[in-house]
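Read the structure below first, then the notes.
With one protein chain removed, the remaining protein chains of the complex are shown where they sit.
== subunit A ==
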Amino acid sequence: MTAAADEDLAAGFDATIAAGDRIEPRDWMPEGYRKTLVRQIAQHAHSEIIGMQPEGNWITRAPSLRRKAILLAKVQDEAGHGLYLYSACETLGVSRRDLMEQLISGAQKYSSIFNYPTLSYADVGTIGWLVDGAAICNQVPLCRTSYGPYGRAMIRICKEESFHQRQGYELLATMMRGTDEQRAMVQESVDRFWKPALMMFGPPDADSPNTQQSMDWGIKRHTNDELRARFIEMSAPQAAALGVTLPGNDLDWDEFWRIVKGGGPCNAQRIAHRKKAHDDGAWVREAATAYARSPR
């Protein structure tokens, strides 16, 4: 290919981004754009899959049949989100199998929020309210992200996430109308999850070197600090209506980086769980492949 043809492709790409239109899998894209997308979508997909564990921890102990059904359906939705996102990632030329291996090896990351333990049933509600809530703030702008398959996956996902947030909040509101022990359980849970939820927006803008390039490419649409401020503003009246006190907003970024680097309370446990499920299922996947190839 000539240098002039290359420049034409790059100009076409830039024009598409500038017009706010979507880039599709067959379109030319800069290698840096492709790599950034793979990293971001894979990390997002892995977060959905690892995110099944903290709440999945309570499925077998859900205290009512209605809550058991709601929780099981929610965790199942997260598996579905993982599926959509792995599919979006596959349009960029990487396989789900490779991505799963990179998750298990630690080569690719997932959201640090899932490295905190769930210690009471109230955590199911708090995760829905604050963690799905923060995810929505992060993700709704991504419905308009420049890469078509990612944006379309996000539209489906955001609808379900907003349902999860409502259900989580509704659980907490119900528990707050219950016994004193239940109210204390809700407050204790919010105390543990508030700051980790705020950290879901990522490091402060000053320490987020990739933000500007991602914004120029239309992959990201708001800075971390903008989104975090919006979330705090949004949560205050919800907390008041619930009757809980939100802890302060001062964040310990050393803790954040420690967890990102693998030193959180549950990092090893979450990966070991995923690895075990993956390894235990290897013979089933092999059988399915062999059967699909066998003559009928």
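One rule holds in what follows: contacts are C-beta pairs under 8 Å (C-beta built on N, C-alpha and C of every residue); 3 or more make two chains touch, one makes a residue touch a chain; residues count from 1.
Following the convention adopted for this analysis, contacts and distances are computed from a predicted model.
*Asks:* Leaving aside the chains on screen, match the unshown one to its UniProt name from "Phosphate transport system permease protein", "Phenylacetate-CoA oxygenase subunit PaaC", "Quinol oxidase subunit 4" or "FAD-binding PCMH-type domain-containing protein".
*Replies:* Matching "Phosphate transport system permease protein", "Phenylacetate-CoA oxygenase subunit PaaC", "Quinol oxidase subunit 4" or "FAD-binding PCMH-type domain-containing protein" to the record, the invisible chain is "Phenylacetate-CoA oxygenase subunit PaaC".
*Asks:* Looking at A:Gln40, A:Gln53, A:Ser112 or A:Thr126, which residue reaches the missing chain?
*Replies:* Result: among the candidates, A:Gln53 touches the missing chain.
*Asks:* With respect to the chain omitted from the figure, which of A:Leu9, A:Val94 or A:Cys143 is a touching residue?
*Replies:* The missing chain is touched by A:Cys143.
*Asks:* Which of A:Leu9, A:Val38, A:Ala62 or A:Val94 touches the chain that is not shown?
*Replies:* A:Ala62
*Asks:* For the chain that got dropped from the picture, name the residues of subunit A it touches.
*Replies:* So the residues of subunit A touching the missing chain come out as 20-21, 49, 52-53, 56, 59-69, 72-73, 75-76, 79-80, 82-83, 86, 121, 133, 136-137, 140-141, 143-144, 155, 158-159, 162, 165-166, 169-171, 173-175, 177-179, 181-182, 230, 233-234, 237-238, 241, 273, 276-277, 280-288, 290-291, 294.
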